[in-house]
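Heads up, this is only part of the complex; the chains shown haven't been moved.
A and B label the chains in the order they appear, each numbered from 1.
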Amino acid sequence: MKRFVDLADFRRDEVLALLDLARSLQAHPQPQALAGKILGLLFFNPSLRTLASFQAAMARLGGSSFVITPGEGSWRLETRLGAVMDADAAEHVREGIPVLASYCDALGIRAFAACKDLNDDLSETVFNAMADLVAKPLINLESAANHPCQALADWKTLDDFAVPQNGKFVLSWAYHPRALPLAVPAAVLHMAAMRGMQVVVLRPDGYALPRTIMDKAARAAAVAGGTLQETSDRAAALAGAHVVYAKEWGATAPYGDAEADAHLRSTLRDWCVRDSWFATTRVDCRLMHCLPVRRNTAIADEVLDGPRSIVQHEAHNRLVVQMAVLHQMLQGV
Amino acid sequence: MKRFVDLADFRRDEVLALLDLARSLQAHPQPQALAGKILGLLFFNPSLRTLASFQAAMARLGGSSFVITPGEGSWRLETRLGAVMDADAAEHVREGIPVLASYCDALGIRAFAACKDLNDDLSETVFNAMADLVAKPLINLESAANHPCQALADWKTLDDFAVPQNGKFVLSWAYHPRALPLAVPAAVLHMAAMRGMQVVVLRPDGYALPRTIMDKAARAAAVAGGTLQETSDRAAALAGAHVVYAKEWGATAPYGDAEADAHLRSTLRDWCVRDSWFATTRVDCRLMHCLPVRRNTAIADEVLDGPRSIVQHEAHNRLVVQMAVLHQMLQGV
């Protein structure tokens, strides 16, 4: 495997094989599999799980890693082509990224959406420009509109809790004080569709997921025999759900307009997932979230501290599936 | 050993065994003892010795480590129970800490005192709430009112310099531009008492150590056959001392009141340890300090650069005793 940047780059059976490998490494550790291998990690944005779990994953497999954080101990990096660099950025990604790649065996890059121009973000302009500079194996640690490591960890989590392949998966918008990127909702939606689930996107008006994201998930659903719907009707969406996957994202109608977005969300504070949301779901309905989550803003304590929440299991699976990705990418190379 | 959060959790013979192990690892390195083991390090506050020495300790034993610093490359973490998280913190420790613990074999946490409410700090409200979330082995890297790694390193340092078990140990307040936490004075006082020394706390009026801290040390002194006194009489305190341990801490009468504290300490700049302090101590009296220390503010150059100072030896012993803690915690687990 040369790149792990989008789950959609893989066939369904390839993803299943990766999940098998993850389970195998969990049961039978291979503490020397990546001895001598180095992972470079480039973080344009903050991280807790990704930062810790990738370092831990390399260590669990006998390898090592280094971390570069532009603006914190490292130079600010310019990403715009043709820029006349007389402002803050001391270095361009066109130098910085190939150089970092030349020091390691695989490079991971995290670069959140700029949240200004929807098309730029959906077409992964920034991440793709950087990916083009990397000749080594490359991992997407979350880009403008994707987060394949999260999607893969969530797939494994659904398997671990024996959620039926064709179960009802509700991706629900949740309140957040400000607009967040579309990366996780896009990646998780596609994952659930690719898994073959009955997928419903539940979100208030103004927060419909962009057509590109819905179409990609619909194609995956069609291949896997699942379905895909979108609604603002909470009661209808939640009825009979196997899983509620809560996630915050920014308005898409006035995309990138912080003021309009703030106005729109000011009336949406009741989109905090509470126990009452589970009145008509299946009794054993699970609550998922990629983390970090703001308690009592996006999800109430009563849910996060209750038996439905499997958010920590999801987070731990980040480590497990990333070991599989790294193993397949670097072992024997 | 499941937890290393307070030296008082151990019997005296257990501490002595840990010190024996430290000496043994110093004499006979075990470069593969913790092969494959991972230490997670969570720093809510700055660090130099702890940050470097724990990473070095794991490497010296064949293991590895990762570092998470909330607010610098990682999300700010909320610690208050029940908080409605609509401000700066993106994640709650109730998620973040179990997740980090799930990626490693042992977790270390540094969280300084808030220095607002004395009872909160003395009862370790914040650290204990976090500790309750950790199922893995846990190390206290300095909490509101404790610093067991420093205490253990200092005990070994006293042994290394053959300071008599019942020698006179003077914990002296020292000037600092602002109020510092009680963690080190509390931990070191207890350690010297537990070692069986004749302990004197020397501090200006307004800086008496809280009753809880004195009582705990008194109990340890009683068990070990030592004594414990507190005074503001510098001449009496220093006479015949084997060790002067200088440490800065905040006023306890107006605890957490920065203005009152500043007023109180404005007249105390002569509490900078100078050569003249050693006129009536034993000739071979040692100067100790946990570091970092502000030169010519808390301790004069003439003392730090003179033969009495063993502060660097103390700092090096951090590495040595932490190897013993990690070894006992993780080896063969």
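Rule of thumb we're sticking to: a residue touches a chain if its C-beta (ideal position, glycine included) is under 8 Å from a C-beta of that chain, and two chains touch if they have at least 3 such contacts.
Because the structure is predicted, anything quoted here is derived from the model rather than measured.
This homomeric assembly is drawn with 2 chains in place; in total, the structure file defines 3 copies of the chain.
What we mean here is this: only the chains that are shown with their structure count from here on.
Centroid to centroid, with C-alpha atoms defining each point, chain A and chain B lie 40 Å apart.
Across the complex, chain B meets chain A through its residues 35-36, 38, 40, 64, 66, 68, 70, 72-75, 78, 82-87, 89-92, 94-96, 98-100, 102-104. Looking at the complex, you find that chain A touches chain B at residues 29, 31, 43, 46-49, 51-53, 55-56, 59-60, 62, 64, 67, 69, 72, 177, 291-297, 301, 304-305, 311-312, 315-316, 319.
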